[in-house]
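Showing just some of the chains, left in place.
Letters A and B mark the chains in the order given here, with residues in each chain numbered from 1 onward.
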Amino acid sequence: MEKFRIRTSRRQEMVDITRFVEESVRKAGVKRGLCMVYCPHTTGAVTINEGADPDVASDILMGLGRLVPDGLPFGHREGNADAHLKASLIGPSENLIVCDGRLALGTWQKIFFCEFDGPRERTVCMELIPGGEI
Amino acid sequence: MEKFRIRTSRRQEMVDITRFVEESVRKAGVKRGLCMVYCPHTTGAVTINEGADPDVASDILMGLGRLVPDGLPFGHREGNADAHLKASLIGPSENLIVCDGRLALGTWQKIFFCEFDGPRERTVCMELIPGGEI
């Protein structure tokens, strides 16, 4: 398992972490297999989406904010229940295929850490599973 | 593949299954790799979120109920179309990293089976893939 740290700067933010993941895959020298990117926090998540136009990331955060408005009658007293729900909607991890020693990302895909209750210092975990039989 | 059974007691419920998953990892004796927790049902799901305050789980269920209200004009005649949509929003599985023979969960993270159309007897599947090259 490898870990890397991120410092987020707003309450909600999508941080492109593709280059960290790509670097780890390159260093590990694994040619084929699965790469797992895992968020150990309960108010953050990992997603894959378009990275070329930064509006896509901000639209996702805006849209999630409409889905999960602040005014819901949440019981959790820390004031961040919206962030917990968003974390479960997006999910704590993404898996990627490693092929020819590289992440098999689509043309427009980037990997994002989603901050839903920042700003904070966050950790993202990674694991590579060698394999690939097809 | 290992399976374990859960009996849910309400229509919607989040059941902490962390100890079942941890026990399986311990018994298997795998030191590094990936642990997959999989729900074979189409009106249930698996998520990872905060387990310390039970309000977080009930807030997630309440919030999902606001997102997917009963009154939508669903075509599916079994009356549980909301549960199918929630299942796809949360997703049927979660993957965890196994490190030093243990699940690499964050401090506040617990693994939950999400019941969206109970009460029922449910099965959760698990598989461990050894590996880890980083």
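To be clear about the criterion, a contact is a pair of C-beta atoms (placed from the backbone, for glycine too) under 8 Å apart; a residue touches a chain by one contact, two chains touch by 3 or more.
None of these values were measured; they are calculated from a predicted model.
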Where 2 copies are displayed, count of copies in the complete assembly: 3
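The working rule: only the chains that are shown with their structure count from here on.
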Of subunit B, residues touching subunit A in the complex: 32-34, 47-50, 53, 55-56, 58-60, 62-64, 66-67, 89-91, 94-97, 99, 104-109, 129, 131-134
List of subunit A residues in touch with subunit B within their complex: 1-2, 24, 27-30, 33-34, 36, 38-42, 67-68, 72-78, 81-82, 84-85, 87-89, 91-93, 95, 125-131
